[in-house]
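In this view, the complex is presented without one of its protein chains, the others remaining in place.
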Amino acid sequence: MTSPANDRRKGSDTAPLLTVDNLTVTFQRRGQEPFRAVDGVSFSVRPGQTVGLVGESGCGKSVTSLAIMGLLPKRGNQVTGTVDYEGTNLLTLSDDDMRDRRGKDIAMVFQDPLSSLNPVIPVGLQVTEVLERHRGIKRKDAMPMAADLLKRVGIPDPNRRIKDYPHQMSGGMRQRALIAIALACAPRLLIADEPTTALDVTIQAQILALLKELVEDTGTALIMITHDLGVVAGLCDEVNVLYGGRIVERGDRHPIFREPRHPYTNGLLGSIPRLDTVGERLTPIPGSVADNLPWDHACAFAPRCSQPVEVCTTNTPTLEESGGRALRCFNPVEVAR
Amino acid sequence: MTNPLKKYGDARKERIDQLAAMSDGSVAVADAGTIEEAPGVSLIASAWRRLRRNPVFLTGLTITTLFIFLAVFARVIAPHDPAIGYLLDKVRPQSNPIPGPEPGFPLGADNVGRDFFSRLIVGSQQTLIVGVFATLFGLTGGLILGILAGATSGWVDSLVMRAVDVMLSIPSLLLALSISALAPRPSQWTLIIAIATVQVPVFARLLRGTMLQQRSSDHVLAARALGIKRSSIVFRHMVPNALGPVIVQATIVLATSIIDAAALSFLGLGNPDDRQPEWGQMLGQAQQFIYDDPHLAFYPAACIIIVALGFTLMGESLREALDPKSRR
């Protein structure tokens, strides 16, 4: 399942399918100070492109995806900015209009396939449901299509499995079923939120191969949300590194892995043991997200940074674009890895 | 009045000062990250912090505190002796069986001329005694059985739980009725024992469930791996962590046992001696005058409801505060 990278850069001059601009999500909980989980995030994804949102827990990557999908509860959450899908700002759509879009134009695959599937409905029916709702296909006609979809995502013996309930399937099979549901209406944008985190590594390889194939064959745009830099390295064309709700670095995967410029990106790469290199001592990032500074007057990462300078604790760094990359740092890393 | 952004800024300044103090002017944190200087806050303490600000809890607390105060000092507060028929001469069985309010007797008297207001106040005493003791006995019995079942496994557990199942399968009021009926002479103690018996299986089952949860929890496994003595594991690690829901349940049982006591007294199974008033018993006696003098039923009923509500509010807010999911 290897694919030359140059193949996957196709459509690099086509117009973006989805453009997220200055997306900000503020949690307002009773008795607590407002908390900006996502803070002015902007990126875009073109048809056939895979964009990765990478970061650790609490960096805002999942909230970003939920905000795009309009799945954040209205109460207690304030979402601003624009999410432009082919000229329509998804954030201004009514609940009904958004519901129509979800599943048809944009689909999502979640981390935990068991809790994302309805436990009391056979998997096949959950696929046909989408077909019935969004494409107005009768159940009788939808059944063989559902079987086809299950077959396409690599579920063996689909005609029999179509009647299975989620608990009768293994974790890998469930994730495939979930992808089949997501693909039912041939969405042009797929958002995958940690789709392989709950799976074993051999099953993860199968699912990643499936996603890769899908993007290449159908030109679906894919937003891949993950904490695993290994997954990103193999799958994503463009990588957005998030920290504390903001994008701190963006670039195509080769340059970003070869020459990470943000100390956080660099620190992450230094933190993960690699299977293919002999055990050098790891260089962890000290502290945890609890040590962050507020972005308002500083760089949130400064306390954990390997090379902070004075200005890092007094001014907010901005995201500067240059040469296809973007960086939010006063004192970037200069040395190539 | 406070500007959130300003607070934010202050927090930041503090943070930077703290970092600066820690690491000679540079902002870097230690490998493990920082921890606050302030002393630790236990779960109980943080639950209390949440409770203190919870209006529901404060309402419940106020009601129950007033009630307990009233019950403890009832004899001092009550203007008259509840057993003496001061207004007996005003009772005329044919025309006007219940004397109305008059100076010194704000709620009038009952059908034998005793001061109704004083009887209500003193009645709280019996209600509190029955409620507290019934809950206490029920809780003790439940704790013993629950810990026994939850800490051991195998046949002890099976035996205890089957017995508990049998008790639970009998309708609670019926069980209480039978126990009261078995007593040679009804008194408030038969009431207490009857109600306590009904509560034992409830507590036992609840505690066993939480104990089992604890037993299969990681921290108990960790304690075993550490080589901690078995008794220490049970009483230091399992029981304290299993008690939360039981304490909440106890608060709510206080409310239900007050209602149960009232119900049994109403049915005539409580203390027959009406010189010692009790709200349920007063309610029972009031039923023959319900058409002409509904206030005789209304006041004790209202008292029962308010006190039960007080305990329930407290229990519910305790449940919320102790719920691990609401922990930050």
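Letters A and B name the chains as they come in the text, with residue numbers starting at 1 for each one.
Here is the rule we go by: contacts are C-beta pairs under 8 Å (C-beta built on N, C-alpha and C of every residue); 3 or more make two chains touch, one makes a residue touch a chain.
Quick note on the criterion: contacts and distances are computed from a predicted model.
S.K.: Under which of the names "Phosphonate C-P lyase system protein PhnL", "SufD family Fe-S cluster assembly protein", "Cytochrome d ubiquinol oxidase subunit II" or "Oligopeptide ABC transporter (ATP-binding protein)" is the non-displayed chain listed in UniProt?
M.R.: The correct option from "Phosphonate C-P lyase system protein PhnL", "SufD family Fe-S cluster assembly protein", "Cytochrome d ubiquinol oxidase subunit II" or "Oligopeptide ABC transporter (ATP-binding protein)" is "Oligopeptide ABC transporter (ATP-binding protein)", the UniProt name of the unshown chain.
S.K.: Thinking of the complex as a whole, which visible chains are touched by the chain that is not shown?
M.R.: A, B
S.K.: Of A:61, A:102, A:134 or A:161, which sits in contact with the chain we cannot see?
M.R.: Result: among the candidates, A:161 touches the missing chain.
S.K.: Touching the absent chain in the whole complex: find that residue among B:187, B:213 or B:312.
M.R.: B:213
S.K.: Just name the one of A:136, A:273 or A:323 that touches the chain not displayed here.
M.R.: A:273
S.K.: Which residue numbers on chain A touch the omitted chain?
M.R.: So the residues of chain A touching the missing chain come out as 1-5, 56-57, 154-157, 160-161, 167-173, 200-206, 208-209, 227-234, 253-254, 257-258, 267-276, 278-286, 288-290, 304.
S.K.: Across the whole complex, list the residues on chain B that are touched by the chain not included here.
M.R.: Here the touching residues of chain B are 30-33, 35-37, 39-44, 46, 153, 209, 212-213, 215-219, 221-229, 232, 236-237, 240-241, 324, 327-328.
In this text, only the chains that are shown with their structure count from here on.
S.K.: List the centre-to-centre spacing of chain A and chain B in whole Å, with centres computed as mean CA coordinates.
M.R.: 49
S.K.: If you look only at chain A, which of its residues touch chain B in the complex?
M.R.: So the residues of chain A touching chain B come out as 31, 33-34, 284, 286-288, 290-291, 293-294, 296-298, 302-305, 308, 312-313.
S.K.: Which bits of chain B are touching chain A when the two form their complex?
M.R.: Touch list, chain B to chain A: 4-5, 7-9, 11-12, 15-16, 19, 26-34, 53.
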